[in-house]
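One protein chain is absent from this view; the other protein chains keep their places.
Each chain gets a letter, A, B and C, in the order it is written, and its residues are counted from 1.
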Amino acid sequence: MAGSSFGNIFRITTWGESHGEALGVVVDGCPAGLPLDISDIQAYLDRRKPGQTKISTPRKEADAVEILSGIFEGRTTGTPISMLVRNTSQRSADYSEIANYYRPGHADYTFDAKYGFRDYRGGGRSSGRETIGRVAAGAVAAKLLREFGIELTAYTKSIGPVTIDMNKFDRQSIISTPTCMPDAEASIRAESYLADCMRSYDSAGGVIECVITGVPAGLGDPVFEKLDASLAKAVMSIGAVKAVEIGDGVEASASHGSANNDPFCMKDGKVIKTANHAGGILGGISDGSDIILRAHIKPTPSIFSSQQTVNKKGENIEISIKGRHDPIIVPRAVVVVETMAAATIADALLMNAGAKVENLKKIYDR
Amino acid sequence: MAGSSFGNIFRITTWGESHGEALGVVVDGCPAGLPLDISDIQAYLDRRKPGQTKISTPRKEADAVEILSGIFEGRTTGTPISMLVRNTSQRSADYSEIANYYRPGHADYTFDAKYGFRDYRGGGRSSGRETIGRVAAGAVAAKLLREFGIELTAYTKSIGPVTIDMNKFDRQSIISTPTCMPDAEASIRAESYLADCMRSYDSAGGVIECVITGVPAGLGDPVFEKLDASLAKAVMSIGAVKAVEIGDGVEASASHGSANNDPFCMKDGKVIKTANHAGGILGGISDGSDIILRAHIKPTPSIFSSQQTVNKKGENIEISIKGRHDPIIVPRAVVVVETMAAATIADALLMNAGAKVENLKKIYDR
Amino acid sequence: MAGSSFGNIFRITTWGESHGEALGVVVDGCPAGLPLDISDIQAYLDRRKPGQTKISTPRKEADAVEILSGIFEGRTTGTPISMLVRNTSQRSADYSEIANYYRPGHADYTFDAKYGFRDYRGGGRSSGRETIGRVAAGAVAAKLLREFGIELTAYTKSIGPVTIDMNKFDRQSIISTPTCMPDAEASIRAESYLADCMRSYDSAGGVIECVITGVPAGLGDPVFEKLDASLAKAVMSIGAVKAVEIGDGVEASASHGSANNDPFCMKDGKVIKTANHAGGILGGISDGSDIILRAHIKPTPSIFSSQQTVNKKGENIEISIKGRHDPIIVPRAVVVVETMAAATIADALLMNAGAKVENLKKIYDR
Partner (left out) sequence: MAGSSFGNIFRITTWGESHGEALGVVVDGCPAGLPLDISDIQAYLDRRKPGQTKISTPRKEADAVEILSGIFEGRTTGTPISMLVRNTSQRSADYSEIANYYRPGHADYTFDAKYGFRDYRGGGRSSGRETIGRVAAGAVAAKLLREFGIELTAYTKSIGPVTIDMNKFDRQSIISTPTCMPDAEASIRAESYLADCMRSYDSAGGVIECVITGVPAGLGDPVFEKLDASLAKAVMSIGAVKAVEIGDGVEASASHGSANNDPFCMKDGKVIKTANHAGGILGGISDGSDIILRAHIKPTPSIFSSQQTVNKKGENIEISIKGRHDPIIVPRAVVVVETMAAATIADALLMNAGAKVENLKKIYDR
């Protein structure tokens, strides 16, 4: 079905299974001349790696990226950038058990329904490890966007009932807390909540927010390629995401026009808005304000508690999933949301280049 | 930028502005041999037409559809189905005023930023009338899906603070109430709420829910073309939608794995689920349960109240938008959500046909 | 299958059958701000219309184009340009005969094999009238390209054994001769040859050449979107084309490297080539020289002579096709080749805008 590609001009194609040889991505359409170094990629991959904390799995993967093409003398050449990460861990694990039944909340059953069989080792293509390719590709996008003054910041907004206090926002905490919350106090409460979840053999969900600054007005499209529509697809395509909001999102539906409309005004000779309920997008096109989106993520489906399901023989059985699993997906998904948003904005930036004859005249100056 | 197309195999391309000659759509990739009649399309378009009620504009458009190609002897031929609706009303309206300033909450400013100028008559391409093409195309998709036992039902779930009671669900009311609520009592309360909004020169938002029954397990993709991701894009691409949820959506992020996981069990020799928190999609692929999604829609941005904005000369001005405008977008967007979901599922149905060699052997039986 | 679209950013979608209501095209992705008028389109459509000459059918279609969207105050808005031409002629013709058998050299049989049935009236979707949409769209492309100094000229190079003498090239004759040959003397010989064909109830083929001047170096791609590959697809997608050549084409395969390589040299501070065997494209990317391509077109398959075929009952029969048919397709296909080439180059121009960071910096100057 060719469903492993995303983007129109800045186009990424991920591949690989959890326990195959390797996972990776091909980034096609990145403009030539962008300074790019392996450390630009590795820094992002390190953010999605399992940590050493109580709330993430101890799988010890170096997740060291190799860049195989598309870079020459430190710059992108305009041709495909191929990157891969070898799987080095846990090859010998015994998956015979999960091979024989359908884990609730997982893609086991739907995979079999679609393809007739599946690579059951560690989730195969539906594993969280698939995001390695997305993150590597999004790291390239983020580097490109920085050339144009565009920055993305994603963080954990809430875990279960614990929500950050935006007044205590501290960007450094996104990296330093195990929850990726930019509010160290909230993070401590969230960790405590997660410890409770684990004690009761259960898991939790949460919310990731992403803020994109410096986006010029004009990116996106008025109809199907609306910038918010593309962001929604990008984010909803991340495993476990069950809802996406732009700007005020769900709350906008309970608001009034008088409160929800963002007034325009002039500032330093430029049109700006004095509020941002819209989250930086009007009619599908960026308005020059910060773009703000949120992803709502379900609890980890792998839990120790016993669950009802069926096996391949068509028998009703009761299972309890062994091994170790993160009690929450959210912290490791933060960088995935950020990089998928980056890939989306990069594509929109390129797509917009030819939106008016005036733009093209700047390039094809004869 | 070529942003007016949606879908991969079942591919729709809409065109047209609010006050241009006509609006329409080309549906390419619809399989041959589907019985299709103009009444199949008109029935859906009639559902999106402005009504005669207090809560919708009195623009009197017949919105009579013409089918110009792709049908022969009552069946689709497999070639593009071109449909159009002529604009017949309000040609002479005076738009000189809104030509000169940016309406808050509208795409006026972003259009100018992107394209350098805009068709300011009635919103141009960003008008709600653009959805005529979507609805006509989605009506074809819905007809196709019915051949395979798939049915879609969208309705207003809430307007401002008024939410339907699912115990009082009455499908007939979706058509008969001006709010498109399937709960006549809630509808009366919502109408009263909207009357209040209008009296205070304001507008309201709300929530649309869509339930899709009969979807076979296996539609969608494990990575970027996840069925929920495609639905999210489809729905978020409708003007004024600010959030999309699948299944439990936002609530899933506050739940626990033990509560959120849907157990599998055997019933009549088939695998079913005994709950549907997932909303019919696991790992991006349909699981055979009902697909459930919700769209959160912002309040109508056009309001009578005075608002701050800027004009084209770069002056800060105060405006109050004249004419008549609906106090709410939701009821007329119900059929748009339903038809965009239909287009998405139809495309997934076609994309899935080649997912396994076994499927192809049924077709290419030699 | 969604096969009625062409192009990536400058994307055209044609629709319509020979004897349906109308035929048309949607052009999506044309940059905003291009001055465009209905006469820009009609001029090209007039070139493909059946003439009054002995070598073309007397079907009297006005083929008057309507522009339904995408233009405002004389300029493109950046949104889809929808154009249509009504079918006005020959509705009552009797097609019951060709409905029942497969005409040799036509798509009758393959259509039935693919779709299970077909619109048999006048060839349906496989009619030469399908090119109306291509020509209208390509007229827009040609207008866009002229803004950047790019001009296309297609003409008949040969008909049967009669080939033009390039030393007698007279651009005006392309329009004034019934053969579209830029050599009036050759045209007279070709007309005489065609008269002979008609007398023997037979038909002829020929060659169309297209020269594109002013193309900047750098359009195209080194791999699958090579400019020559895209041109080959564009041209081979025109009915009856059986071969496509770029530059020296077929002759290049019999040449030597020393003769076939085009030397570079400096002229007025710019890199130019002193020969153009390559036809303006090296490694899939335009080199700044004229792009030269040729399309080889088979003889009209509809002939008066008796032919062997089968009918729908599966009987071997002998037919002779009635009505009037052109003895040659070539002259009316000249403008189709030209406009398809224009659409291809326009798309490449837009795709190339983001090829290097340096280009984007000119647009996103902050």
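Criterion: contacts are C-beta pairs under 8 Å (C-beta built on N, C-alpha and C of every residue); 3 or more make two chains touch, one makes a residue touch a chain.
Predicted model, so just to flag it, every value in this text is computed and none were measured.
Novice: Which one, C:Ile55, C:Ile98, C:Ile246 or C:Ile291, makes contact with the chain that was left out?
Specialist: Only one of C:Ile55, C:Ile98, C:Ile246 or C:Ile291 touches the chain omitted from view, namely C:Ile246.
Novice: In the full complex, which of C:Arg146, C:Lys298 or C:Lys362 touches the chain missing from this view?
Specialist: Hidden-chain contact among the options goes to C:Lys298.
Novice: Based on the whole complex, identify which of C:Ser69, C:Ser203 or C:Thr339 touches the chain you can't see.
Specialist: C:Ser203
Novice: Name every residue on chain A in touch with the hidden partner chain.
Specialist: The list for chain A reads 1-5, 7-11, 13-17, 20-24, 26, 28-29, 32-33, 66-70, 72-73, 75, 77-82, 84, 114-119, 124-125.
Novice: Taking the full complex into account, what residues of chain C touch the chain not shown?
Specialist: Within chain C, the residues touching the omitted chain are 1-6, 14, 102, 104-107, 109-111, 113-116, 125-126, 130, 158, 160-161, 197, 201-207, 216-226, 228-237, 239, 241-250, 252-258, 260-266, 269, 271, 274, 278-279, 281-288, 296-303, 305, 307-310, 314-316, 351-352, 354-356, 358.
Novice: Taking the full complex into account, what residues of chain B touch the chain not shown?
Specialist: Missing-chain contacts on chain B: residues 8-9, 29, 31-34, 78-79, 144, 147-149, 216, 222-223, 349-351, 353-364, 366.
Methods note: only the chains that are shown with their structure count from here on.
Novice: What is the distance, in whole Å, between the centres of chain A and chain C, each centre taken as the mean of its C-alpha atoms?
Specialist: Chain A and chain C have C-alpha centres separated by 44 Å.
Novice: From the C-alpha centre of chain A to that of chain B, how far is it in Å?
Specialist: 26
Novice: Among the residues of chain C, pick out those that touch two or more other chains and give their numbers.
Specialist: Residue numbers touching two or more other chains: 8-9, 29, 32-33, 78-79.
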